[in-house]
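Before any comments, here is the structure.
Here the complex is missing one protein chain, while the rest keep their positions.
Chain IDs A and B follow the sequence of writing; residue 1 opens each chain.
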Amino acid sequence: MATASTLKNMALCLTAVCLICSAVVGGAYALTKDPIDAAAQAKTTASIAAVLPAFEGVPEQGTVDVNGTEYTYYKAEGAGYAVISTTSGFGGALTLMVGIDTAGVVHNTTVLSHSETPGLGAKCTTDTHFMEQFQGFDPAAKSLAVKKDGGDVDAITASTITSRAYALAVSNAVNVYHQLAGGQSNE
Amino acid sequence: MSKLHFITDGFVKNNPTFVLVLGMCPTLATTTSAMNGLEMGLATMFVLILSNIVISLVAPMVPDKVRIPVYITVIATFVTVLQLLMQAFTPAVYETLGLFIPLIVVNCIVLGRAEGFANKHSVGESALDGIGVGLGFTLSLTVIGIVREILGSGAVFGWKFIQGDGILAFVMAPGAFLVLGYLMVLFNKYLAKK
Partner (left out) sequence: MEYFLIFVSAIFVNNILLAQFLGICPFLGVSNKLSTATGMSGAVCFVITLATVVTYLLNHYLLVPFGLEFLQTISFILVIAALVQMVEIVLKKISPSLYQALGIFLPLITTNCAVLGVAITVVTKEFAFGGAAPHMLNLGQAVVYAIATSLGYGLAMCLFAGLREHLAGNDVPKAFKGLPIALITVGIMAMAFLGFSGIV
């Protein structure tokens, strides 16, 4: 039923398949490129809006180098800066979007991605007590370290490492803010 | 209506998870909740139906020696199309399922049905088989997802009925194996009774 496996047939068939499949994939890519970009943009805008006070217009994106690490930030006119900060959690990278308003106070934080243990470190996205303590956190008045390390952050029960990573991520974001806003680095 | 049995076969007689024991990797990894299992099953079914149709169309024209690379290329094309569509229109689901969307390419079910069924049957029958096996797979994944979600998070399709966490082992690695093992026992007992 199938055609003979001669060299000519095989080469023709493979070439035809490659050409057709490339066309299909290329076509799908061209069709979906804009929606994909739009979806990614919407996600970023939503997380920026979640961590900063209300603002108008589109936040301006930029990157800055602080202490050897490159950070991506978004400047929202009149509202402050949203910085993407990544640290090493318990199970892998922990990435936060930290919103710092024009007064240098942490307005809010949101987790963009994590690989923490369910029921323990993963509570960094559900434990309201833990998350709410970062809302309106003034780094000039309080220390961004867990209470165990002499700071003012209440860690998640039995998840010190995750909590430390979270606090460190926020602290790094504050340093980035200071560099951007022209102030001095937070010790 | 004799052709409808191609669909119903996929539920019990040819159930990919409990009878054929194929596609184990996504079965264990993506069933942390009922919704995830359902989504993964539907994504796989999408690729399965399309690849079955196309492969049954081209099988007569493909020389025997190159059929596996050709089938793999066709399946990979559909998986890439699925990836792009999901990234564009269902980005949250795409992120949850992560690595396992591109891994549909090496899902033994898809290549297995292409090699074992689609290249010998007509387009219509292959499409029905794709639907049947795909639905069987989706059903198995959803059932496993429901069990793991109830035991592990005290929720079903996101609707929580207890406070706090369930037996977390069930939404983590060990739970996958245990739930699959016990469900297989139940399935075998059901088959033995028939």
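Note that a residue touches a chain if its C-beta (ideal position, glycine included) is under 8 Å from a C-beta of that chain, and two chains touch if they have at least 3 such contacts.
Here the structure is a predicted model, which is why all the values come from computation and not from measurement.
S.K.: One chain is left out of this view; which of B:L38, B:L84 or B:V171 touches it in the full complex?
M.R.: Residue touching the chain left out of view: B:L84.
S.K.: From the list A:L19, A:A42 or A:A93, pick the residue that touches the absent chain.
M.R.: Here the residue in touch with the unshown chain is A:A93.
S.K.: For subunit B, which positions touch the chain that isn't shown here?
M.R.: Its contact residues with the unshown chain are 21-25, 28-29, 68-69, 72-73, 76-77, 79-80, 83-84, 99, 102-103, 105-108, 111, 169, 172-178, 180-182, 184-185, 188-189, 192.
S.K.: Tell me where the left-out chain touches subunit A, residue by residue.
M.R.: Spelled out for subunit A, the touching residues are 21, 25, 29, 69, 86-93, 95, 117, 161.
Just so we're on the same page, only the chains that are shown with their structure count from here on.
S.K.: Where on subunit B is subunit A touching in the complex?
M.R.: 58-67, 69-70, 73-74, 76-77, 80-81, 84-85, 87-89, 91, 152, 165, 168, 171-172
S.K.: Would you mind writing out the residues of subunit A in touch with subunit B in their complex?
M.R.: Residues 1-6, 9-10, 13-14, 17-18, 21, 24-25, 28-29, 31-32, 35-36, 39-40, 43, 117-119.
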